[in-house]
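Apart from one protein chain that is not included, each protein chain of the complex appears where it belongs.
Chain nomenclature is as follows: A and B, assigned in order of appearance, with residue numbering initiated at 1 for each chain independently.
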Amino acid sequence: MTAESEQKSDQVISIENLSLTFQTSDAPVHALADIDLQVEQGAFVSLIGPSGCGKTTLLRVIADLETPTSGAISVNGVTPHEARLQRAYGYVFQAASLYPWRNIAKNVALPLEIMSLPKAERERRIKANLELVDLAGFEKKYPWQLSGGMQQRASIARALAVEPALLLMDEPFGALDEIVRDHLNEQLLQLWAKTSKTVVFVTHSIPEAVFLSTHIVVMSPRPGRIHEIIVNDLPAERTLDVRETPEFLQIANRVRAGLRASHSYDDIT
Amino acid sequence: MKSLRGALVLIATVAAAIALIAGLWIGPLISVAAFIALFVSCQCGFSLLRTDPMDANSSVVWQDRAIVIAMLSFGTVFGSYVLLHQLGIFESADSPEPGFAFYSLVVSIWALGWLLVEWLADIDSRRGFVRRILGVVIPVLFGAGLLMLWEVLTRALDVPQVLLPSPSAIAERFGNSLSVLWADFKQTFLKAVLIGYAMGCGSGFLIAILIDRSPFLQRGLLPVGNLVSALPIVGIAPIMVMWFGFDWPSKAAVVVVMTFFPMLVNTISGLAASDHMQLDLMKTYAANYWQNLFKLRLPQAAPFIFNALKINSTLALIGAIVAEFFGTPIVGMGFRISTEVGRMNVDMVWAEIAVAAVAGSCFYGLIALIERMLTFWHPSVRSGR
Partner (left out) sequence: MTTSPEEARPVVKPKPGKAGPVMVVLLALMMLWYVFTVILNTPWQKDVFKRADNKDWNMVELVKGTMAQERPVLPAPHQVATEIYKTTVQKKITSKRSLIYHSRITLTTALLGFLLGTLLGIALAVAIIHNRALDKSLMPWIIASQTIPILAIAPMIIVVLNAVGIQGLLPKAFISTYLSFFPVAVGMVKGLRSPESSHLDLLRTYNASPSQIFWKLRLPSALPYLFTSMKIAVAIAMVGAIVGELPTGAVAGLGARLLAGSYYGQTIQIWSALIMASILAALLVTLVGLVGAWVQARFGFRETQLSGKGI
């Protein structure tokens, strides 16, 4: 992850000098200021920072759910808008956001129906992706009949069903309890290793960021900006035990130091 | 709770005792019924004294309860039978007037009936189907008790027909005028209500979809629609009669106007009910307007739309019936009600009201059933409410 522009062809996401200001009734809010970020093919990038640092906003800009005020951004070499129309990415929200009137299979089928894929292809992708997230056999269940962890896995399957090369995840495990979260972290890592997708992952958990990522982007609030980018050189094959190793703790400490330096606690309201 | 039951037991006991003593001069049947009522109410009293609320679920208490409920059921049913039987005797020519004993027995049986409901309401079964059966049985018992009391009092006290006919008289009139009732039902419900309802709900829904793309119009129409929903729209009935004539189209027109606004307002609110995350999700799929509408926003709006359909089912009947007060050909539920009231044929009015009640609740029930099938996923349906 460097800003060297000669490697542009490899960059899935390229952001230069990007700013976003929200106009509110009392004062403009600088949600993002001077963001520069390059994400390579196959990277697992975590955006971490305190609330209000713009990490979710940045993800939404990449997904074309927000429009930046200034600066340049390209996704897969085109604008985020074009990328969205090409269905170039899968997006996983904080909550599973499954439709309660559709069963699990139908929920995974939703984006495929919108893309007007033929039925056989839809069936294939539903089956493959539910298997990938360990939900085979739950096709006919409705979301409210599943646990929170299973719902979130189903929503990941739904994002993967689009078969995107890029996966955008916005605190997908934030609402889950620690044990389920650990389990899903491990599964996500295996999935990433298997499929070699590029992942941009928003979190506010340091262990999660360090455990999952190849790169950790530490952000700071007011205005939202990138404080530091930490390259995680832990071996790619990781199990949960890696969290006990000194190397892991060392990186975690660097992230924590970065977070601490990036803002003082005084100005938290 | 307990003091209420104590009082009821006391009333039942004292009344039964009086009926027993006074009934000795009237006939054996009243005495037997009074004796049984006395026995049952005393058992209730003992059970009340025995019951320790702290371990209300022990098997002893269960047994006790079952016995009390069985005895109460028997006492009430037998007592009611005796009362009805006795009524028939009183109405024959050369019989004594219903006296003190009779009314005491009525009071006693009434108290026993209430106690039965109290005891049944105590059953707190964890099994779903038992609870569902109780959920039907208790209100039905209550309704039957009320009918019984109505029947006994109107006949025993010789309440004038004009004031309040007895249920049996209403039922008789109902049976004798089936063809008239059917013709009225056809005119008012099958024509005015159903056609007006379909047109009103349909147009409200379509207009809501049409203005869906204009947030400006929505912001303007929502408060106006809400306000209009609260206005006495039935008042347009005389105007509609002038415009569309005496027959059912004018009634259907009133129904159209009455049902239009609730549907419009609810559909607009329902279409706005999807949350940001769901809309963002559709956006990440680059879904077009119609995909978004049919796959997300309409299903999400379904509970709102059904709410309007349910409100409108009642409004439609009211609209059609009241509109008939302003002029009709000589058929229709509202016409029948207003003319029979004029002729003091109150039993026919009650029969017509019974038709309206059954039609109204069946109509509502049907829509509620469809709602349960289509919005099975909604929390309010899932929780079984």
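In this text, contacts are C-beta pairs under 8 Å (C-beta built on N, C-alpha and C of every residue); 3 or more make two chains touch, one makes a residue touch a chain.
From a predicted model like this one, the values you see are computed outputs, not experimental measurements.
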| item | value |
| --- | --- |
| Residue touching the undisplayed chain, where the options are B:L83, B:V106, B:A208 or B:V241 | B:V241 |
| From B:Q43, B:S168, B:S203 or B:S338, residue that would touch the chain that is not displayed | B:S338 |
| Residues belonging to chain B that touch the chain removed from view | 1, 4, 114, 117-118, 120-122, 134-135, 138-139, 141-143, 160, 162-164, 213, 215-224, 227, 230-232, 234-239, 241-243, 266, 269-270, 273, 276, 279, 282-283, 286-289, 292, 303-304, 307, 310, 313-314, 317-318, 321-322, 325-327, 333-334, 337-338, 341-342, 344, 346, 349-350, 352-353, 356-357, 360-361, 363-365 |
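FYI, only the chains that are shown with their structure count from here on.
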| item | value |
| --- | --- |
| Footprint of chain B on chain A - complex, ascending | 60, 63-65, 84-85, 87, 89-91, 93-95, 97, 99-101, 110-111, 113-115, 142, 144, 162 |
| Chain A partner contacts - residues on chain B that touch it in the complex | 277-278, 280-287, 291, 295-296, 299, 302, 375-379, 382 |
